[in-house]
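Complex shown without one protein chain; remaining protein chains in place.
Going in written order, the chains are labelled A and B, and every chain counts its residues from 1.
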Amino acid sequence: MKSYRHSIEMHTEEREQVLDITERVQEVCARSGIADGFALVCSQHTSSAVYISDNDPALTEDLRRVLAQIVPEGTVYAHDLADPKGNGHAHIRATLVGLSCSVPVTNGALELGVYQTIYYAEFDGQRTKTVLIKVIGE
Amino acid sequence: MKSYRHSIEMHTEEREQVLDITERVQEVCARSGIADGFALVCSQHTSSAVYISDNDPALTEDLRRVLAQIVPEGTVYAHDLADPKGNGHAHIRATLVGLSCSVPVTNGALELGVYQTIYYAEFDGQRTKTVLIKVIGE
Partner (left out) sequence: MKSYRHSIEMHTEEREQVLDITERVQEVCARSGIADGFALVCSQHTSSAVYISDNDPALTEDLRRVLAQIVPEGTVYAHDLADPKGNGHAHIRATLVGLSCSVPVTNGALELGVYQTIYYAEFDGQRTKTVLIKVIGE
């Protein structure tokens, strides 16, 4: 068994922003030299998520709108009583979307469906964050 | 380390339909010859999900109703402006439920809890889709 670990930095200009990280994860996978196994792609934070969706950027706007409705920013969150920055909604949104995803690796590359794109969803941005990629296989 | 990869086809007659795929994943696991490890079960699409829940079919109706409320079909999604088929809601529902799940493999079989059942949830069906199963272990 081989394993390869690499972190990539996430830079966001907006407080909420979704980044397509497919190519960067693919590069890490190629550099790992692992032909067969899987890649675990993890936000190292708790106010951002990693998920797979369609390659249409408009969908990230749709997701933002749905999340804004079910986990609104205006509401008072217990978490924010201790945190003047008020990012309670960001943590709950990350929990619902999920902090990480696992992708099969076959023939040295991520085996994604035709339209599958790996996204990093930042819910409390404007500072550098980290996504950890662990490729495991042989 | 050994790895085994197999795709299974998903056929749906309804636009929204949930299929119990536990037995089919179990078969792939048995065929893999892997005694110890885990199985990664992935929708290869972005408008369907894979999840584990109770073995009561009534619950799939409950999930459908909750999702219809929080991600309604009637609303205009930005994604649908470019897509006359209007499946924006299907993508967002898949994101919330999750496209894949990982199941431990022990003694050559999926190690599921007593009532745990693996489901494929189709949110934009009536055509053949694919679930990729990757069993990794030894």
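Everything below uses one rule, namely that a residue touches a chain if its C-beta (ideal position, glycine included) is under 8 Å from a C-beta of that chain, and two chains touch if they have at least 3 such contacts.
Keep in mind it's a predicted model, so treat the numbers as computed, not measured.
**Q** Thinking of the whole complex, not just what is shown, which of A:10, A:40, A:105 or A:118 touches the missing chain?
**A** A:40
**Q** Who touches the missing chain here, A:25, A:94 or A:118?
**A** With A:25, A:94 or A:118 as choices, the missing chain is touched by A:94.
**Q** For chain B, which residues touch the unseen chain?
**A** Answer for chain B: residues 1, 36-38, 51-54, 56, 58-59, 61-63, 66, 69-70, 96-98, 101-104, 106, 111-117, 136-138 touch the chain left out.
**Q** Since one chain isn't shown, list which residues of chain A touch it in the complete complex.
**A** On the chain A side, contact with the omitted chain comes from 1, 3, 5, 40, 42-47, 70-71, 77-79, 81-83, 88, 91-92, 94-96, 98-100, 102, 130, 132, 134, 136.
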